[in-house]
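For reference, the structure discussed in these notes is given below.
Left out: one protein chain. Kept in place: all the others.
Here is chain A:
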Amino acid sequence: MSIHLLRRIMESLLILLGITLVTFLLLYLLPADPARQIAGRSATVETVENIREQLGLNLPLYQQYWHYLTNLLQGDLGRSYLQKTEVSELIASRLPATLLLMAGAIVCELIIGLTLGVISALWRNSRTDRILTLVSFTSVSAPQFVIGILLLYVFAVKLHWVPIGGYGTFAHLILPALTLGILGAGWYARMMRSSMIDVLEKDYIRTARSKGLSRGRILFRHVIPNAILPIIAMIGIDIGLFMSGIVVVESVFSWPGIGQLAWQAIQRVDIPIIMGVTLVSACAIVIGNLLADMVAPLVDPRIRIR
C-alpha cells in the first residue's frame, strides 16, 4: 500500500510538472506582449524594453521556464502583471470561497443525484424513470450560464428569497451551490440508478426479501449502502469536473473564488495568474483522483491495489 501510494504521488508530481510545461508553452505562444501591456500606450520603446528586462521576458524560453520552476519550488508563484500583487496572495484570498462553494455543491449534488437515482431505480422503466432520465441528461448538458441566470432571475429577482449575487452568508451560497449541484447531479443519478439496479438483482437482496424484511429496511439497510460504494470514489473525480464549472458559476453569482479570478485573468491575459490558477486547479484534480483511488479500497475491500 505505501509503495503504491508513493508511486501514485510520484506520478502525480510528474503530471503537475507536465502541466506547468504545457501551460507555459501555450502562454508563451500567445501573441500578446506583457511588457507592452504594462508599459501602456504612451510608453517609449526603451520603457517597454526596460520592463521586459526587469521581468526576464528577454531571456530564452528554457531559462524563463527554469526561473519559473525554481521560484515555484520556493512557493513563489510570481507577481500579477496587471494586479501588481503576489499570485499566491491572490489565490489564497480566494481559495476559501471556492472550497466553500465546492462543499456546498457536492452536498447539493449528492442529495439531488442520489434521490433521483434511487427513485429511477425503484420505478425502473416507468414513466417517472423516463422523465428523470431525460432531466438528468438535460441537466448534465445544460450550460451553467443559463441555469445560473435562470435561478438568479426566479429566486433572487422575482421571489426575493435570496440575495442577487455576493458572498458572506448562507443565503449567498444557496444559488451558486445549487447551480453547480444540479449540473453534476445528473451523473450521480445515472450512476446511482445503475448501481442500485445491479444491487437489487443480487442474491442477498432476494434472500432478504424472502426473509420477510420490510421494503424500507431492505432499501436502507441493504440496497443503498451497497449501491453507494462506487459513488464515493466519484466525488474525488468530480472535483476536477467542478473546476471548469466554477469559472462560469462564480462569475454569474459574483462569488469571489478562484474561478472568477481565472476568468478576469484570462480576459486580460495576465499570465502569472493564469499559470497559478491552472496549477492550483491541476493540483485539485490530481489530489481528487488520488483520494478517489485511496478511499475506494477502504470503503469496498473487494477493490485491491496492486
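Just so we're on the same page, contacts are C-beta pairs under 8 Å (C-beta built on N, C-alpha and C of every residue); 3 or more make two chains touch, one makes a residue touch a chain; residues count from 1.
As a working rule, contacts and distances are computed from a predicted model.
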Out of "Cobalt transporter", "Lactate utilization protein", "Heme-binding protein A" or "Acyl-CoA dehydrogenase", what name does the UniProt record list for the absent chain? "Heme-binding protein A"
Give the residue, chosen from A:233, A:261, A:277 or A:292, that touches the chain omitted from the document. A:261
Where A:19, A:77 or A:90 are the choices, the one touching the absent chain is A:90
Pick from A:136, A:195, A:251 or A:278: which residue touches the chain that isn't shown? A:251
Contacting the left-out chain: of A:54, A:138, A:169 or A:214, that is A:54
With the missing chain put back, which residues of chain A would touch it? List them for me. 30-33, 36-48, 50-51, 54, 79, 82-85, 89-90, 93-94, 97, 152, 156-157, 163-167, 250-257, 260-261, 264, 266-269
